[in-house]
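Note that one protein chain of the assembly has been removed; the remaining protein chains are unaltered in position.
Then we have chain A:
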Amino acid sequence: MLSVTNLRKTYGSGGQAVEAIRDLTLTVDKGEFVCIVGPSGAGKTTMLKCLCGLLKPSSGTVTLDGAPVTGPPKEIASVFQDYSRSLMPWFTVQRNVGLPLRNRYRSAADRAERVATALDAVGLSGFGDRYPWQLSGGMQQRVAIARGLAYAPEILLLDEPFASVDAQTRADLEDLILRVRDDTGVTMLLVTHDIDEAVYLADRVVVMSARPSVVLETVPVDLPRPRDQVTTKRLPRFAELRAHVLTLIRRTALDGAAPTPDQHSTIGARR
(Lines give C-alpha, C1' and ligand atoms only; values in the text may rest on other atoms or scores of the structure.)
Protein backbone atom coordinates (compact mmCIF):
# COMPACT_ATOMS: atom_id res chain seq x y z
CA MET A 1 0.00 0.00 0.00
CA LEU A 2 1.25 3.43 -0.99
CA SER A 3 0.41 6.11 1.52
CA VAL A 4 0.86 9.86 1.20
CA THR A 5 0.30 11.99 4.30
CA ASN A 6 0.16 15.80 4.35
CA LEU A 7 2.58 16.04 1.43
CA ARG A 8 3.80 19.60 0.82
CA LYS A 9 6.30 20.74 -1.79
CA THR A 10 7.69 24.24 -2.19
CA TYR A 11 10.25 25.26 -4.81
CA GLY A 12 12.78 27.96 -4.03
CA SER A 13 12.91 29.90 -0.79
CA GLY A 14 12.01 33.25 0.77
CA GLY A 15 9.97 35.66 -1.33
CA GLN A 16 10.74 33.67 -4.50
CA ALA A 17 9.21 30.48 -3.09
CA VAL A 18 6.52 28.78 -5.18
CA GLU A 19 4.15 26.49 -3.36
CA ALA A 20 3.40 23.67 -5.82
CA ILE A 21 1.63 21.34 -3.42
CA ARG A 22 0.03 22.56 -0.20
CA ASP A 23 -1.41 19.45 1.38
CA LEU A 24 -2.02 16.05 -0.21
CA THR A 25 -3.18 12.98 1.61
CA LEU A 26 -4.12 9.81 -0.23
CA THR A 27 -3.66 6.07 -0.13
CA VAL A 28 -3.46 3.59 -2.95
CA ASP A 29 -4.31 0.01 -2.05
CA LYS A 30 -2.66 -3.04 -3.56
CA GLY A 31 -4.13 -3.89 -6.95
CA GLU A 32 -6.10 -0.66 -7.16
CA PHE A 33 -6.32 1.57 -10.24
CA VAL A 34 -6.24 5.20 -9.10
CA CYS A 35 -6.35 8.15 -11.49
CA ILE A 36 -5.35 11.63 -10.43
CA VAL A 37 -6.86 14.52 -12.35
CA GLY A 38 -6.38 18.21 -11.93
CA PRO A 39 -6.16 21.37 -14.00
CA SER A 40 -2.88 21.96 -15.83
CA GLY A 41 -0.13 23.28 -13.59
CA ALA A 42 -1.69 21.60 -10.54
CA GLY A 43 1.57 20.00 -9.42
CA LYS A 44 0.59 16.51 -10.60
CA THR A 45 4.04 15.71 -11.96
CA THR A 46 5.67 17.14 -8.82
CA MET A 47 3.52 14.81 -6.75
CA LEU A 48 4.50 11.75 -8.83
CA LYS A 49 8.17 12.68 -8.51
CA CYS A 50 7.77 12.78 -4.73
CA LEU A 51 6.04 9.37 -4.81
CA CYS A 52 8.80 7.66 -6.78
CA GLY A 53 11.58 9.17 -4.71
CA LEU A 54 12.95 11.57 -7.33
CA LEU A 55 12.00 14.63 -5.27
CA LYS A 56 12.17 15.14 -1.53
CA PRO A 57 8.93 16.57 -0.11
CA SER A 58 9.20 19.85 1.81
CA SER A 59 7.11 18.23 4.52
CA GLY A 60 4.81 15.27 4.97
CA THR A 61 5.56 11.61 4.32
CA VAL A 62 5.37 9.05 1.55
CA THR A 63 5.41 5.44 2.71
CA LEU A 64 5.34 2.20 0.79
CA ASP A 65 4.04 -0.77 2.81
CA GLY A 66 4.89 1.23 5.93
CA ALA A 67 8.48 2.06 4.98
CA PRO A 68 9.29 5.71 4.18
CA VAL A 69 10.30 6.44 0.58
CA THR A 70 13.68 8.22 0.56
CA GLY A 71 14.95 7.29 -2.92
CA PRO A 72 13.56 5.44 -5.95
CA PRO A 73 12.10 2.19 -4.49
CA LYS A 74 12.55 -1.00 -6.45
CA GLU A 75 8.83 -1.74 -6.08
CA ILE A 76 7.91 1.26 -8.26
CA ALA A 77 8.31 1.66 -12.02
CA SER A 78 7.38 4.73 -14.04
CA VAL A 79 6.04 5.51 -17.49
CA PHE A 80 6.77 9.11 -18.49
CA GLN A 81 4.72 11.30 -20.81
CA ASP A 82 7.60 12.06 -23.13
CA TYR A 83 8.57 8.62 -24.44
CA SER A 84 11.05 10.10 -26.95
CA ARG A 85 13.13 11.48 -24.09
CA SER A 86 12.51 8.65 -21.66
CA LEU A 87 13.57 5.86 -24.05
CA MET A 88 17.24 5.90 -24.90
CA PRO A 89 17.76 6.38 -28.64
CA TRP A 90 21.20 4.79 -28.54
CA PHE A 91 19.79 1.44 -27.40
CA THR A 92 17.54 -0.99 -29.24
CA VAL A 93 14.03 -1.70 -27.95
CA GLN A 94 15.11 -4.86 -26.11
CA ARG A 95 18.11 -3.14 -24.51
CA ASN A 96 15.88 -0.31 -23.37
CA VAL A 97 13.45 -2.77 -21.79
CA GLY A 98 16.22 -4.94 -20.37
CA LEU A 99 18.41 -2.16 -18.98
CA PRO A 100 16.73 -1.87 -15.55
CA LEU A 101 16.87 -5.66 -15.14
CA ARG A 102 20.66 -5.75 -14.99
CA ASN A 103 20.70 -5.13 -11.24
CA ARG A 104 17.84 -7.54 -10.55
CA TYR A 105 18.42 -10.73 -12.51
CA ARG A 106 21.93 -12.09 -12.85
CA SER A 107 21.38 -14.51 -15.71
CA ALA A 108 21.27 -13.01 -19.20
CA ALA A 109 18.90 -15.73 -20.37
CA ASP A 110 16.52 -14.90 -17.55
CA ARG A 111 16.63 -11.23 -18.49
CA ALA A 112 16.07 -11.97 -22.17
CA GLU A 113 13.03 -14.09 -21.31
CA ARG A 114 11.52 -11.33 -19.18
CA VAL A 115 12.11 -8.77 -21.92
CA ALA A 116 10.43 -11.05 -24.46
CA THR A 117 7.44 -11.62 -22.14
CA ALA A 118 7.02 -7.89 -21.53
CA LEU A 119 7.26 -7.03 -25.23
CA ASP A 120 4.74 -9.75 -25.97
CA ALA A 121 2.36 -8.30 -23.35
CA VAL A 122 2.30 -4.97 -25.19
CA GLY A 123 2.08 -6.59 -28.64
CA LEU A 124 5.61 -5.76 -29.74
CA SER A 125 7.13 -9.22 -30.22
CA GLY A 126 9.53 -9.06 -33.12
CA PHE A 127 10.39 -5.39 -32.61
CA GLY A 128 13.19 -6.01 -30.09
CA ASP A 129 16.00 -5.33 -32.54
CA ARG A 130 14.56 -2.01 -33.73
CA TYR A 131 15.54 1.36 -32.35
CA PRO A 132 12.76 3.30 -30.56
CA TRP A 133 12.90 6.12 -33.12
CA GLN A 134 12.10 3.65 -35.89
CA LEU A 135 8.68 3.09 -34.28
CA SER A 136 5.52 5.22 -34.17
CA GLY A 137 4.70 7.29 -31.08
CA GLY A 138 2.14 4.79 -29.80
CA MET A 139 4.58 1.90 -30.24
CA GLN A 140 7.30 3.84 -28.42
CA GLN A 141 4.98 4.38 -25.46
CA ARG A 142 4.23 0.64 -25.51
CA VAL A 143 7.99 0.03 -25.26
CA ALA A 144 8.06 2.32 -22.21
CA ILE A 145 5.13 0.38 -20.70
CA ALA A 146 6.94 -2.91 -21.42
CA ARG A 147 10.02 -1.56 -19.66
CA GLY A 148 7.88 -0.75 -16.63
CA LEU A 149 6.29 -4.22 -16.64
CA ALA A 150 9.58 -6.10 -17.11
CA TYR A 151 10.79 -4.41 -13.92
CA ALA A 152 8.03 -6.43 -12.18
CA PRO A 153 6.92 -3.56 -9.95
CA GLU A 154 4.18 -3.58 -7.33
CA ILE A 155 3.13 -0.15 -8.48
CA LEU A 156 3.29 1.38 -11.94
CA LEU A 157 3.22 5.19 -11.98
CA LEU A 158 2.06 6.71 -15.26
CA ASP A 159 2.55 10.43 -15.82
CA GLU A 160 0.15 11.59 -18.56
CA PRO A 161 1.25 8.56 -20.56
CA PHE A 162 -1.12 9.06 -23.49
CA ALA A 163 -0.96 12.84 -23.82
CA SER A 164 1.41 12.76 -26.80
CA VAL A 165 -0.41 10.28 -29.06
CA ASP A 166 -3.42 10.58 -31.35
CA ALA A 167 -6.96 9.81 -30.18
CA GLN A 168 -7.26 6.32 -31.69
CA THR A 169 -3.86 5.24 -30.34
CA ARG A 170 -4.85 6.72 -27.02
CA ALA A 171 -7.97 4.51 -26.80
CA ASP A 172 -5.89 1.45 -27.76
CA LEU A 173 -3.29 2.20 -25.11
CA GLU A 174 -5.98 2.75 -22.44
CA ASP A 175 -7.37 -0.72 -23.17
CA LEU A 176 -3.85 -2.15 -23.22
CA ILE A 177 -3.22 -0.76 -19.74
CA LEU A 178 -6.52 -2.20 -18.45
CA ARG A 179 -5.67 -5.62 -19.88
CA VAL A 180 -2.14 -5.53 -18.42
CA ARG A 181 -3.59 -4.65 -15.05
CA ASP A 182 -6.03 -7.58 -15.22
CA ASP A 183 -3.24 -9.96 -16.26
CA THR A 184 -0.62 -8.87 -13.73
CA GLY A 185 -2.58 -7.36 -10.84
CA VAL A 186 -0.07 -4.51 -10.66
CA THR A 187 -1.23 -1.40 -8.82
CA MET A 188 -1.73 1.53 -11.20
CA LEU A 189 -1.46 5.20 -10.36
CA LEU A 190 -2.11 7.30 -13.44
CA VAL A 191 -1.97 11.07 -13.68
CA THR A 192 -3.95 12.74 -16.44
CA HIS A 193 -5.75 15.96 -17.28
CA ASP A 194 -8.27 14.02 -19.38
CA ILE A 195 -11.42 13.46 -17.31
CA ASP A 196 -12.93 10.84 -19.65
CA GLU A 197 -9.73 8.85 -19.45
CA ALA A 198 -9.63 9.04 -15.65
CA VAL A 199 -13.25 7.89 -15.22
CA TYR A 200 -12.90 5.19 -17.87
CA LEU A 201 -9.79 3.62 -16.32
CA ALA A 202 -10.04 4.12 -12.57
CA ASP A 203 -11.43 2.41 -9.50
CA ARG A 204 -11.10 5.81 -7.83
CA VAL A 205 -10.52 9.28 -9.24
CA VAL A 206 -8.62 11.72 -7.02
CA VAL A 207 -9.40 15.30 -8.03
CA MET A 208 -6.67 17.82 -7.31
CA SER A 209 -7.15 21.57 -7.02
CA ALA A 210 -5.21 24.20 -8.93
CA ARG A 211 -1.85 25.23 -7.44
CA PRO A 212 -1.11 25.15 -4.55
CA SER A 213 -2.66 21.69 -4.69
CA VAL A 214 -4.90 19.97 -2.22
CA VAL A 215 -7.19 16.96 -2.73
CA LEU A 216 -10.61 18.34 -3.64
CA GLU A 217 -12.45 15.07 -3.59
CA THR A 218 -11.96 11.36 -4.07
CA VAL A 219 -14.61 9.97 -6.41
CA PRO A 220 -15.21 6.18 -6.34
CA VAL A 221 -15.94 4.88 -9.84
CA ASP A 222 -18.64 2.21 -9.60
CA LEU A 223 -18.69 1.34 -13.30
CA PRO A 224 -18.76 -2.39 -14.13
CA ARG A 225 -15.64 -4.17 -15.39
CA PRO A 226 -14.42 -5.16 -17.91
CA ARG A 227 -14.71 -1.66 -19.33
CA ASP A 228 -15.31 -1.02 -22.99
CA GLN A 229 -14.66 2.12 -25.01
CA VAL A 230 -18.19 2.05 -26.47
CA THR A 231 -20.53 0.45 -23.94
CA THR A 232 -18.93 1.85 -20.77
CA LYS A 233 -18.85 5.36 -22.12
CA ARG A 234 -22.54 5.05 -23.14
CA LEU A 235 -23.69 4.34 -19.56
CA PRO A 236 -25.64 7.14 -17.84
CA ARG A 237 -23.44 6.56 -14.77
CA PHE A 238 -20.32 7.33 -16.83
CA ALA A 239 -21.83 10.67 -17.89
CA GLU A 240 -22.78 11.46 -14.28
CA LEU A 241 -19.30 10.75 -12.93
CA ARG A 242 -17.69 12.62 -15.77
CA ALA A 243 -19.92 15.66 -15.20
CA HIS A 244 -19.21 15.59 -11.47
CA VAL A 245 -15.43 15.53 -11.91
CA LEU A 246 -15.61 18.15 -14.65
CA THR A 247 -17.60 20.48 -12.40
CA LEU A 248 -14.98 20.17 -9.66
CA ILE A 249 -12.12 20.84 -12.07
CA ARG A 250 -13.77 23.82 -13.73
CA ARG A 251 -14.54 25.42 -10.41
CA THR A 252 -10.98 25.02 -9.12
CA ALA A 253 -9.47 26.16 -12.42
CA LEU A 254 -11.54 29.37 -12.20
CA ASP A 255 -11.10 30.01 -8.48
CA GLY A 256 -7.42 29.14 -8.24
CA ALA A 257 -7.00 27.61 -4.80
CA ALA A 258 -9.30 25.02 -3.31
CA PRO A 259 -12.79 26.17 -2.30
CA THR A 260 -14.11 23.02 -0.58
CA PRO A 261 -11.41 20.60 0.43
CA ASP A 262 -12.60 17.20 1.57
CA GLN A 263 -11.96 15.64 4.96
CA HIS A 264 -8.43 14.50 4.00
CA SER A 265 -7.15 18.03 3.72
CA THR A 266 -6.17 19.89 6.82
CA ILE A 267 -5.52 23.22 5.13
CA GLY A 268 -7.96 24.68 2.67
CA ALA A 269 -7.36 28.12 1.23
CA ARG A 270 -10.58 30.09 1.06
CA ARG A 271 -11.12 33.17 -0.95
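As a convention for this text, a residue touches a chain if its C-beta (ideal position, glycine included) is under 8 Å from a C-beta of that chain, and two chains touch if they have at least 3 such contacts; residues count from 1.
Throughout what follows, contacts and distances are computed from a predicted model.
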item: Among "Xanthine dehydrogenase", "ABC transporter permease subunit", "Sporulation stage V, protein AE" or "Homoserine O-succinyltransferase", the UniProt name of the subunit that does not appear here; value: "ABC transporter permease subunit"
item: Omitted-chain contact residue, chosen from A:V18, A:L54 or A:A67; value: A:L54
item: Positions on chain A where the hidden chain makes contact; value: 49, 52-54, 72, 74, 76-78, 80, 82, 85-86, 88-91, 99-100, 102-103, 131, 133-137, 139, 147, 151
